[in-house]
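One structure below.
A single protein chain has been removed from this complex, and every other one stays in its place.
Right after this comes chain A.
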Amino acid sequence: MSGRDSLLLLRRSGLPGRRQGPSMNEKSDLLTLRSVSKSYGAVPVLHDVNLAIRDGEFLTVLGPSGSGKTTVLRLIGGLEPMTSGEIRLDGQDISRMPINRRPFNTVFQDYALFPHLTVAGNVGYGLSVRHVPRKEIARRVAEALELVQLGSFAKRYPTQLSGGQRQRVALARALICRPRLILLDEPLAALDLELRRQMQEFLKSIQREIKTTFLFVTHDQEEAIGMSDRICVMQAGRIRQLGTPHELYYKPNCEFVARFFGENNLVPGTLGQVQGELRSIDTALGRLICSVAGQPHLKNAPEGACAFAMFRPEALHVSEVHDGKNHFSGKIVDVAFAGSSTVAIIAVGEDRSAPRLRMRLPSRFSGSALSASETVALSFAPREAHLVLS
């Protein structure tokens, strides 16, 4: 049987019991967390978490260590009881459903493969405990192994596999039961960079093929941006923002998210007037004009409120042309070559507390146009700058 056929078989299209969404275009919610809280003893770990996971999406939970990502996954999987709140699947409360009845499967951080079972035994485990006939188990195990490209490894034991192969066995074991939701807790954390890249693409392609909802945990923002349909950023047991990678990258709703996602220039200031989709902010760089398109809370924030002007290093340009907006000059303190791009650190103003900005330019063979201690005129387009309330 070819890999392609097995993909078709694993696809869960048109299974009975699937809820019909209100509209065929709009993706419906598969799972919702409603004001879920969790404490270990007296220590609160999650505070009032609300989250809706859409059917078929690749949703990533992203956050620094200790922010509660694993806890969210364990609550959904049923490995841990909630302190309060509820979890709904297709609108039905499953908060008290025992772990082995929940139609979710987990890919654990260190794989948790059964050492006494072969690869085939591991992958078929979920089916054999449900008393699926042997023949069907064998067939589906072969399909699943085909899917994760481990067809010839069925008889090996987990200790005889490499990290990446174990990872794929764990994935096959989770998806063979055709769960509604696959929970992945930092499944790539133990792999080296190259393998990690491959596995990222691999996971993503499998998710597209079998059309199953993935809830993926990571603390690597690059990984999150590259793989996710949506990202949920957590900090200290709270969800700070939920949105597409693009939204989070360009329109973070708080300083934490703005700083967490890649390099950023955040310049503190006070809000000025609104002009259509633009708003001014007074900063140490002078009066800057930023976009507030689609962000009513920023449009409606009172004048004089503290905020940050935010623009990405790649939005900053060297330009002598002066059109009166977002124009200032600075001194290059440092130039760092980073392969495809070159990053310049720029000090604006003389004193030590003056804001330092990062500018990222595509690298060129014939040397950078920039050199340290040069003074340059800089600008950025208002639509590439955003505001973040502080």
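Throughout what follows, contacts are C-beta pairs under 8 Å (C-beta built on N, C-alpha and C of every residue); 3 or more make two chains touch, one makes a residue touch a chain; residues count from 1.
In the analysis below, contacts and distances are computed from a predicted model.
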Field: Among "FAD-dependent oxidoreductase", "ABC transporter permease", "Transcriptional regulator" or "Urease accessory protein UreG", the UniProt name of the subunit that does not appear here
entry: "ABC transporter permease"
Task: Just name the one of A:Gln92, A:Thr159, A:Asn300 or A:Ser373 that touches the chain not displayed here.
output: A:Thr159
Given A:Asp110, A:Glu209 or A:Glu247, the one touching the chain that is not displayed: A:Asp110
Field: Absent chain, residues of chain A that touch it
entry: 77-79, 99-101, 104-106, 108, 110-116, 125-126, 129-130, 157-159, 166, 173-174, 177
